[in-house]
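Shown next, in structure tokens, is the structure this report addresses.
Here the complex is missing a single protein chain, while all its other protein chains stay put.
Lettered A and B in written order, each chain numbered from 1.
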Amino acid sequence: MRIILYLLQKEFLQIFRNKTMLPMIFALPVVQLIILVNAATVDMKNIRVTVVDHDHSVQSQRLIQDLDASLFFEVGDLQVSKEKGLDLMRRNKTDVLVYIPNDFSKKLHTSDAAPLQIINDAIDVQRAQLSYGYLSEIIQKLSVEWHTNPSLLLEQQQIKIHSNYWFNPELNYKYYMLPGILVILVTIIGLFLSAINLVREKEIGTAEQINVTPVKKYQFIIGKLMPFMIIGLVELAIGLLIGRVLYGVPFNGNPLVLFSFATLYLLVILGLGLVLSSRSETQQQVMFLTFFFMIIFILMSGVFTPTENMPEWALKIDTINPLYYFVKVIRSVVLKGAGFSDLWPEFRSMGIYAMVSVSLAILSYRKTT
Amino acid sequence: MKRFKAFVKKEFLHIFRDSRTMLILVAMPMVQILIFGFVISSEIKNASIAILDKSKDELTQEATQKLLSSGYFRLDKYLKSEQELETAFKRDRVKMTIVFEPGFAKHFYSDKTANVQLITDASDANTARILSNYASMILRDFQQSHNATIPNGNSLINTEVRMFYNENLDGVYMSVPGIMAMILMLVSAMMTSISITKEKEFGSMEVLLISPLKPFQIIIGKVTPYIFMALINTLSILAMGYWVFHVPIKGSLFLLLFEATLFTILALSLGIFISTVAKNQMVAMFMSMFALMLPTILLSGFIFPIENMPFPLRMISNIIPPRWFIIVVKKIMLKGAGIAYVWKETLILMGFIVLFVGLSIKKFKVRVE
């Protein structure tokens, strides 16, 4: 026990004396969190529409007005030809092209269906689908207005739909993204610090000096894990505080639940980092290994894209992705106030994972070659 | 020149001898594109929902049928009372609960208004909104089908929709440029900054500096192998995209490769700049990895469209080089545009190169003096 305390003291001295790394460890994540949370927005606003109006009728004017009035669209220059419009799309200057042919209003008055063409830039699938959805809503409304006898509408039997958004009534997407981005930042810090650490000592030569002493492997590994664990937990707390103060992210759950899960999670991450570290010879090598795993973990974690839509086999792979669990848990605790009993499956998996990861870290560390 | 050749050869050997790093560098883009192609989709289907049917009449059963046959929803369970709602969201993790009021059919036919409540788990605001919209759409259709007297507005306007550049609305289209930008940026910047810093740290840089090689020859010698690496990566991403996911290359392949090389040089010059600032490998890694990874993912338009971001972030995104590269790739590859359409972005990329090289030279001179 005494040896572990001295190992910890040594690690902390080294960390807090490092004047270049310290600000990077603490300031960089804070700055990134504050800025990047704003980048993650899915509210489609400002979809750029170019209308090519060859009809110049009351109806076509009305359509343009309704588009312009909508929160989602931004109607650009109206004096363009269809070719110019398509060129604008190729230049990324417009997202949607609405083409109103010259017989639009004429056909509205006759019984023929009035032709209207919508051309979406569909490279961003989500935006294309959404903008089409919003557009057809507007068109549908106009079409009902232009066609039916309004008195009939009063006769209609209707289903009244009440939408209730639980846990986040204002539909603030930042509430969802902040915990997710925070998890990524804490993970990067933890994984990198632990992964680089051992290799670095190997390269410098201090690892050998330790290996020739009677320090036990588990003591050494605990001495390495604890400081990074504390840094990770402090960082998590700072991040949540920033969320609270700057972005009003609520904390509905019990901090004890979150932080005990975070402790298990960090054990997993740091353990993995140390395993990679003791299996690598150079810092460059360990760097790319970590980078490789990290990118896959992040992309499959559900931070940026929902995991519900993943295929079955991918979800199976995700059972070994620690980020997948933590992202779920932090969002559930912070936003839904989920407790131990609600998150029991995650706690169990992470507990097992932590044991495996730390044991691997101890086993893969070699004092003797 | 002969000296220089020998030097480049040495650099190639350094890199290609570390087979583990090589493997990762080659595998990384492939794994990423597979993840984006097969695993990640923003499309929502089979969202798990619960139903609380307080009426249990023919109409609610028919509505339930209609909702479940849409493909968007998957029934997790029927709830018996409102008490079970909380647990359904927290423990069973349903995304939405649909509550039919008691006497639904009676209210619909005799009072002309029946109430239904859509309670969504809005901790994920985006999914909540989409699910709520889908359900509303289906219920409105359902209402319409029970109102035979009201004509359907759709027949009035014949909307023709074209999805340009991505007829099948394939999500992987969007990710090919993004993955290219991320891999080229991070790998190139990381590799150069780490390898140059390493030589600095271990003193071998001094040996090179006092050799008859000129400083710029040293630098060019160091980065040449990475340009090859980056080209291999670019080609493998394009090939995977083309043969596995049928993402077309509409524009000139030559132009595309030229731009990719330009972007690689940009990333390398950024890496060089980082190495002039960083004191040791660890700092270089943190700068090139931690400071670059999230901004490259989040501020480049890779995952979240820049147009939706608040003004300050749109400004910041201008100084994120991958942003411009992604635009270039989209235009050339997916829209078939030529140099006339991308000259501006190309100039911006060149501007970044000049900037980073200039800064590095300045920094380097200061150090030598």
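To be clear about the criterion, a contact is a pair of C-beta atoms (placed from the backbone, for glycine too) under 8 Å apart; a residue touches a chain by one contact, two chains touch by 3 or more.
Rule of thumb we're sticking to: contacts and distances are computed from a predicted model.
Engineer: Name the chain not shown, per its UniProt record: "Glutamyl-tRNA(Gln) amidotransferase subunit A", "ABC transporter ATP-binding protein", "Putative SUF system FeS assembly protein" or "Carbon starvation protein"?
Structural biologist: Going by UniProt, the chain not displayed is called "ABC transporter ATP-binding protein".
Engineer: For the chain that is not shown, enumerate the shown chains it touches in the whole assembly.
Structural biologist: Contacts of the omitted chain with visible chains: A.
Engineer: Would you mind spotting which of A:79, A:110 or A:368 touches the chain that isn't drawn?
Structural biologist: A:368
Engineer: Write down which of A:31, A:212 or A:320 is the residue touching the left-out chain.
Structural biologist: A:212
Engineer: With the missing chain put back, which residues of chain A would touch it? List them for me.
Structural biologist: These residues touch the chain not displayed: 2-3, 5-7, 9-10, 13-14, 17-18, 204-206, 208-216, 367-369.
The rule is short, and it goes like this: only the chains that are shown with their structure count from here on.
Engineer: Taking each chain's centre as the mean of its CA atoms, how far is chain A from chain B in angstrom?
Structural biologist: Taking the mean C-alpha position of each chain, the two centres sit 11 Å apart.
Engineer: Hey, which residues of chain A end up touching chain B in the complex?
Structural biologist: Where chain A meets chain B, its residues are 20-21, 24, 28, 32, 35-36, 38-48, 89-92, 95, 108, 113-129, 132-133, 136, 139-140, 142-144, 146-148, 152-153, 155-169, 171-173, 175-176, 181, 184-185, 188-189, 192, 196, 200, 280, 282-285, 287-289, 291-292, 295-296, 299-300, 304-306, 308-311, 314, 331-332, 335-339, 341-342.
Engineer: Could you please specify the touching residues of chain B with respect to chain A in the complex?
Structural biologist: 18, 20-21, 24-25, 27-28, 31-32, 35-36, 38-48, 63, 87, 89-91, 95, 108-109, 112-129, 132-133, 135-136, 139-140, 142-143, 146-147, 149-151, 153-167, 169-171, 173-174, 186, 190-191, 194-195, 198, 279, 281-283, 285-287, 289-291, 293-295, 297-299, 303-305, 307-310, 312-313, 316-317, 327, 330-331, 334-337, 341
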